[in-house]
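Missing here: one protein chain of the complex. Every other protein chain is in place.
Labels run A and B following the written order; every chain starts at residue 1.
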Amino acid sequence: MDALLEAKDLTKVFGHRNNEVRAVDNVTFTLPKKTITAVVGESGSGKSTLARLVLGLLPITSGSITFDGKDVTRLGAHDRAVYWRDVQAVFQDPFAAFNQFFTVERLLNRSLKLVPDKAEGSARREEALGHVGFKVEDVIKKHPHELSGGQRQRIMIARALMMRPKLLVADEATSMLDASLRVNVLNVLTDLRDKLDTTVMIITHDIGQACYLADQMLVMEHGVMVEQGPTKEVVFNPQHRYTKQLLADVPKLHGDLGEVPVA
Amino acid sequence: MRFSSRFYFALSLVLLVLVFVIVGPLIWSVDPNASIGGLFDPPQGVGSLILGTDNEGQSVIANLANGARTSLLVGLIAGIVATTIGLTIGLIAGYAGGLTEEILMGMTNIALAIPSIVVVILLSVALPQRNMVTLALIIGITAWPWTARAVRAQATSVRTREHIEVAKMSGAGFWSILGWDVLPYLLSYVVMAFVLQVSGAILTESSLSMLGLGPSNIVSIGMMLNWALAWGAVRVGAWWAFIPPTVLLSLIAFSLLLLQSSLDEVFNPRLRRGKKIKPVAIPAGQATRQEDYISPHSDGAAVGASTLLSAEAALGNDNAGAFADTPVPQERGEH
Partner (left out) sequence: MAERLLEAIGLNAAYAGYDGREVQAVDNCSVYIDEGEILGVAGESGCGKSTLGAVLSLTTRPPLYVKSGTLRIDGKEQELGHGVKIPREWRGEVVSLLPQGALNSLSYTAKISSLVVDVMRAHDPSIKKDEALDRARDRMKAVGLPPRALDSYPHQLSGGMKQRVITIISTLLNPRLLIADEPTSALDVSSQRALVEMLREMLNQRIMAGVIFITHDLPLLKSISDRIAVMYAGQIVEVGAAETIAERPWHPYSAALLNAVLAPEPETLTKKVFAIQGSPPSLVAPPPGCRFHPRCGLEMDICSEKEPSPRGDHMRYSKCWWTQQNPTTPINLDDVLGFKAKIDDVRDESLVAAIDHVAGPVVTAEAPTKEVS
């Protein structure tokens, strides 16, 4: 399976000399096309920083990223705008991510600057909203405070889909949602992979969720990628001490704390 | 938006002043420059001598009403000028960051360090003709720095919010984000800053006029105080020549400041004190624990409550909580 995105020795350092923090430390990984990859780690692991590096929201200290064959490590403002047609994101906080003064229509229309034809723009809106399970007239005139948390996240995904991106990065997209609302958002991500051939990269601290969604799993600890591989391997045959400890500490429905799950 | 009693009180004071300023000259319609009496005549009656006369025999009340109008207008114009400059500089500096911010803030800090009263005085002295508008402009041009700093601080905090990143990734440009994603979040703050600017400008104009640098052709409250001092009203004990202007000036400043502080409560829900007796005012979506998502900060100020917002039914269904079945059942089911 060919790779959509390749990262080599990706590093991000904050601060100088004695105060420096290596938030991401020589991370190498590949995102194959049409897959869901989960980056799993606890707070301080650098997973959110990694997401922002991939998205081009933070400058990279060293290393390289190749997207679809092109080097996208250092992007000027114009190139970045082009990059953002292929790479989009959904963030954690379903309220903070919205401009509270905008209706859904306003939000979605912003992405239509590059689509001059009004009819096409309207068709894309309907399509994007449809992919996440909304009828246009139900939500188009609403403000964020009139929508529930789960609905807002799905609208955010719809916004991301307006550009028909090749890669969607979901940074803790469901951590602030209840378990039963979460499921809808997760299912949307799976559908994106299956029906729209989108590659998805999810960032999460919830290893169970990663287990449900992902084809490939990357485990991070203190900026270092300690383990990576197919989900089944990483979860049920972990090699690294940290992965084993993580799995043992997670409460499960069947079995006790302290047991590493076995397939 | 819920307005507190403090707000209504402040608003009524401001309106009172406005009514006096607009209607006053119509009631006491004597020309403020006309001599209608002797030197420092004490107050009598309810006509144009209700506050007596000043050093030139002019009606104090007429001067007061017209003067207050001047002061307010100067305050308003200066306030608009200062707020506009401060807002623009602060907004661009706060959002753009980097070198732009350094340069703009550097300019602001220099402007802030120069004692504005000195600049105002120098400019006033330098001008051949001082009318109301030029005075207002001078005051406005020297009063903007603190607004710029405050707005910049607010803009910097908005800059890091997620909706800005979302806007960038949607392809919005610099000015679009500035105007639609940053500015609306600052508006409440800017309104409050504007009120403070107006209040400050009125006081500055009064200080200038008291020093004799006021507008050369019309009366203002400060001018009245200047005359009172210069022509010995205090010495003579003609309290009606300087107490009323002072009181009115204080009232204007006080009511504007009170308005500003009560607006703070409107815009910032966390400051609201609420009523002590039930039912308590709850702003839409807050404090009902009806959030339908888990806030990691759990401070209860999150919005959610779509169910409460959409609840249209009146509180008819009272037995929803009532003392229906107790959960210690009589039947024993299978386990």
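The rule is simple: contacts are C-beta pairs under 8 Å (C-beta built on N, C-alpha and C of every residue); 3 or more make two chains touch, one makes a residue touch a chain.
What you see is a predicted model, and the numbers here were worked out from it, not measured in a lab.
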From the list A:Thr49, A:Gln151 or A:Gln228, which touches the chain that is not on show?
-> A:Gln151
Tell me which residue among A:Pro32, A:Gly208 or A:Gly229 touches the hidden chain in the full complex.
-> A:Gly208
Of the listed residues A:His131, A:Lys166 or A:Arg193, which contacts the missing chain in the full complex?
-> A:His131
Residue positions on chain A contacting the omitted chain are 42-43, 126, 130-131, 133-136, 148, 150-151, 178-184, 186-187, 191, 195, 205-212, 231-232, 235-236, 245-247, 249-258, 261-263
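FYI, only the chains that are shown with their structure count from here on.
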In angstrom, rounded to a whole number, how far apart do the mean CA points of chain A and chain B lie?
-> 44
In their shared complex, at which residues does chain A touch chain B?
-> 55, 57, 81, 84-85, 88-89, 91-99, 101-102, 107, 110-111, 113-114, 144-150, 156, 159, 162, 175-178, 181
Mind pulling up the chain B residues that touch chain A in the complex?
-> 161-163, 165-172, 180-181, 184, 284-285, 291-296, 302-304, 306, 309
